[in-house]
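All protein chains of the complex are present and in place, except for one that has been dropped.
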Amino acid sequence: MRLTLEFGGGLELLCDSVKIHNVNVASQNGIEKLTMKDLLCWVRTNLIKERPEMFMKGDSVRPGVLVLINDCDWELSGQLDTTLEEKDVVVFISTLHGG
Amino acid sequence: MAEAESKQRKPGARLCCICSQRRPALKRPKTLEQICRECFYEVFEEEIHQVIVQNQLFKPGERVAIGASGGKDSTVLAYVLSELNRRHNYGVDLFLLSIDEGITGYRDDSLETVKRNEIQYGLPLKIVSYKDLYGWTMDEIVKVIGLKNNCTFCGVFRRQALDRGAAFLKVDKVATGHNADDIAETVLLNILRGDIARLSRCTSITTGEDGPIPRCKPFKYTYEKEIVMYAYFKRLDYFSTECIYSPNAYRGFAREFIKDLERIRPRAILDIIRSGENFRISTSTKMPEQGTCERCGYISSQKWCKACVLLEGLNRGLPKLGIGRSRGLNNEEKREKKQSNGISAIESKACGTLDF
């Protein structure tokens, strides 16, 4: 599944200072569905190069990291349970960095 | 983005709580309402306008400097204030005021952002640098004193630099980008460190009215989440990294705690601020006599102001002067603890950000 992932607010520093990643995420265990929970695992393994604790806490993003799926707050779409679709744009922004 | 907008995740999904027409784009932490982007802009700006009006933060004809660090809060503040000033005819002259601490790889980059903001928002910018004011950059200071007390130097110098910059611009007031999360964090930190005097002051929307230049916080009730969402949706240009010199273990705990709290009860942030406003603190704390520093003329309750004491130490090769137990130049005076009263409220922004 092709997705566009964007990191901002300082999170890009955790992945080699690259803000926008066009990625192809293989669906897990042969199941067609890809949820945000799966994606976070994938990001953690494949994109985050340092200090993963700045990005995740438990199996979700660290509190203070905002997530938008197609420019819509993920709190509206079910957070970890949100199902992703082809060509979705997922944005992660940290609010924790200096103001 | 156009593509993203056209995507309808769930047909017949809920509509914006306010306009009932468009698809919601975010959930407001303050009210838990689901609202669309357009309504969000409107309520976000209107709430800040109401805070400004109700607290009479600005008067027509005033000159107001926005403490600009290039970070999210001050960038959004500059954008929103210039917008509201125009829309509601506040009649104030706005300026951007930045401090250059001289931290390579951090402040130089963020100042580039502020310079772009100067052009984007058409606000005159003044940068005051530690090097010009004190003859030292933070890089040079850290080379001498190491990473132990660097934040003390930076904090003392910044406060004075801001006042000097404000005096240069002849402004009546400085507005800073402290948001609700920051203030809640400050309340907690003041409880954790036993600082009752600051605890009683830290929730005031305007501080330092008896000092040279009052400071105000138009974002006192604005959630950090909404500020970041606003900046993102409006594609505002801001800079975000942590100061390379700031260790942040203890403050980090408080910050993380606030974010954990927000996740299970978003209103907790405003509740902490309300607690801070309602604490029963007897107001009998004595204000120190306000004089001026014999060396530089800055307000000081001591013979020399704090910045001059620190500077003297640096220049004499005794950087510990003025740090720790006050055996410095002012030791004949009363405990220095009183000195800070009335000068400025403590804030808990991460070191190196420009929101004082």
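We call the chains A and B, going by the order they appear; numbering starts again at 1 in every chain.
What we mean here is this: a residue touches a chain if its C-beta (ideal position, glycine included) is under 8 Å from a C-beta of that chain, and two chains touch if they have at least 3 such contacts.
Just so it is clear, contacts and distances are computed from a predicted model.
For the chain of the complex excluded from view, the name given in UniProt is "Cytoplasmic tRNA 2-thiolation protein 2" [choices: "Cysteine proteinase", "dolichyl-diphosphooligosaccharide--protein glycotransferase", "Cytoplasmic tRNA 2-thiolation protein 2" or "NADH dehydrogenase [ubiquinone] iron-sulfur protein 1, mitochondrial"]. For the chain excluded from display, the touched partners among the shown chains of the whole complex are B. Within the whole complex, the absent chain has one touching residue among B:189, B:213, B:227 or B:314, and that is B:189.
Across B:132, B:277 or B:294, the residue that sits in touch with the chain not pictured is B:277.
Seen across the whole complex, the unshown chain contacts chain B at 148-152, 154-156, 158-159, 187-196, 198-199, 246-251, 253-254, 257, 260-261, 264-265, 267-268, 270-272, 274-282, 306, 323-326, 336-337, 339-340, 343, 346-349, 351, 356.
Throughout what follows, only the chains that are shown with their structure count from here on.
With centres set at the average Cα position, the gap from chain A to chain B is 29 Å. Listing the residues of chain A that touch chain B in their complex gives 8-10, 13, 62-64, 66, 68-73, 75-77, 85, 87-89, 91, 93-99. Those residues of chain B that touch chain A in the complex are listed here as 1, 3-5, 7, 9, 14, 23-27, 34, 37, 69, 71-74, 177, 179, 181-182, 224-225, 227-229, 232-233, 240-243, 255-256, 259-260, 262-263, 349-350, 352-353, 355.
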